[in-house]
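Everything on this sheet refers to the single structure shown next.
Note that one protein chain of the assembly has been removed; the remaining protein chains are unaltered in position.
Order of writing sets the chain letters: A and B. Residues in each chain are counted from 1.
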Amino acid sequence: MSALLELEQIAVERGGSAVISDLSCSIHAGEITVVLGPNGAGKSSLLLAMAGLIPVTGRLELNGKILETYARAELSRQVAWQGSLPPTEFGLTVKQRLALAAADPAIDVEITATEMDVAALLSRPLGELSSGERQRVELAALMLRDTPVWLLDEPTAHLDLKHQIHCITMLKQQAEAGRAIVTVLHDIQQAMAIADFVILVDGKCAEGQGGTAYGEAADLLNSATLSELFDAPVVEQGDVLIADYGVTRE
Amino acid sequence: MKWLLFGLTLLAVCVFGLAVGQQWINPFDASGQDAVILWELRLPRLLTAFAVGGLLALAGAWFQVLLGNPLAEPYVLGVAGSASAGAVSGLMLMPDSAWVMSIGAFIGAWVGIVCVMFFSHLGANRMLLAGVVLAAFWSAVLALLLALLPEQGLFRAFSWMMGDLSHSDLPVSLLLLAWVVALVCGLLLSRSLDVLLLGERHAEALGIDVKRLRQRLLLLASAVTALAVTAAGTIGFVGLVIPHLMRLLFGSLHRAVLPASAIGGGVLLMLADSAARTVIAPAELPVGILTAIIGVPVFLFLLLRRPT
Partner (left out) sequence: MKYFRLCCTVLCLWPGMLSAAPLERILALTPHACEMLYAIGASANIVGAVDYCDYPESATHLPRVGGYTGINVEAALRLHPDAAIVMNRNVKGITQLEKMGVKIISSNPVDFEAVFQDILRMGALTGHELKAKALVHKQRLSLERIRHFSNQFGADKIRVFYELWHDPIMTAGGPSFITALIKEAGGYNIFADVGLETPHVNVEAVIRAHPDIIIIPLEKRNLKERQVFWEHWLGKGNVRFAAINPDLLHRPGPRLIEGLELLQQALHDSSVLVQSRP
């Protein structure tokens, strides 16, 4: 089975200096690839590069064709990107925002809204919502994008526990339905729950020593690797990995 | 329902603008001298006010989206300053010619636009910054020109700078045609403009060629501004206030905001000019003063009412 997204010796810049270099990986349909790494390591930049929103060096192919040669409109039918929360200055309502994401105006926004638990917010302007609510709107907007590839930048940010679980479950279902998903996550448990593959980005690219790692989740998600990656203690407790906060409750 | 009320308001303001003046004239029953005043003096001026107001409001709506900044207005990138400098230069070179200020303003506006174009590839914020700095430059040039201008030219220069609808050099039909063309162009772009409200990244991810859209939008908004400035001088606040007011009334989507602004801007300027002709009749006030006097309180009210 051929890869949807093929990255070969990719390098990405942010603000004029390289943040990612020499990354190779393939993203297939039905797989979830989780990007992990410390703040500022270049995870978001990598996602932007995969979405064709910033330039890359190296070979980046979508369906066997160089990604940069795609026209904007065509690319948007193949890849969906969920990133920063959109601005709220101009008073768009939730319903209008969702309608903008739906490629086909005939798609019923309200069904997806109900599914993603934002139906009650539909008539409210984005500016009146909390960050968590806005994040749920963004996820609903992504749900309206029926593209083979989804790129998500911290989909569970701002969400309460119920909606974090909802989001993770949703991603799992989507992958099972055949979508290729690349997502940046900060929570190790969430990563362990859904990752088939992992991209580790250590953010030491500028120093010339660090780099990136790509492999199966089972090989890379262990306490030693993650402790080193985050420069913070990660311990195994039974089957799961958890962060060691160093404090105990009496 | 809203649109029906809006249309009725437009009609009412048109009739009112024709009827009101130094003396009340019934537009449906005018003859002799009254008919001359009504159809040859008041009507062209009213239509000029409508077209110019609509064009300014459209340009304002476009600049706000283009720069992702709700405080943007047609003159924010210095087009008014460069147009004024152009008009005053024209006045210096040929003080006696009738058309010279309009031609100067049009050339000046385009010089300003070309300067801004050099920065259009930068992001919205940096482009805005470049525009604001350019605006400061143009106002300095304008001040210099005004200091050198012979005394007789000052009346004309100042009256132009405060906005003057009493003697537009451009034919009314051209302005109305421009109004229609601008609105149609705007409506064709309306879906892309809506997507641009989500920010450049999101718009690109949704398949919009943002760079090209921004260039087109800048060109369109600037051309419209240049035309409005050429026709009536620099009239402030219509372009800032009307798009916001229309978003409050009709929502943020451009297929509603653009036609509403094109009409609403016209209505505001028709009202302001009717007041300018009437308040201290038989003398006149500069219309730019009245748009600001009406526009500022409305804008501040919006600022207080809207959530941050």
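Rule of thumb we're sticking to: a residue touches a chain if its C-beta (ideal position, glycine included) is under 8 Å from a C-beta of that chain, and two chains touch if they have at least 3 such contacts.
Given the structure is predicted, the values throughout are model-derived calculations rather than measurements.
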{"item": "Neighbouring shown chains of the undisplayed chain, as defined at the top", "value": "B"}
{"item": "Which residue of B:95, B:123 or B:297 touches the chain not shown here", "value": "B:95"}
{"item": "Where the missing chain touches subunit B, by residue", "value": "21-23, 33, 36-37, 41-42, 95-96, 98, 147, 151-152, 155-156, 159, 164, 166-167, 277, 280-286"}
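Simple rule for what comes next: only the chains that are shown with their structure count from here on.
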{"item": "Subunit A-subunit B separation of Cα centroids, rounded to whole Å", "value": "44"}
{"item": "Complex contacts: residues of subunit B adjacent to subunit A", "value": "64-65, 68-70, 194-195, 197-199, 201-202, 204-209, 247-248, 251-253, 306-308"}
{"item": "In the complex, subunit A residues that touch subunit B", "value": "48, 51, 53, 72-77, 79-81, 83-84, 86-87, 89-93, 96-97, 100-101, 125, 127-128"}
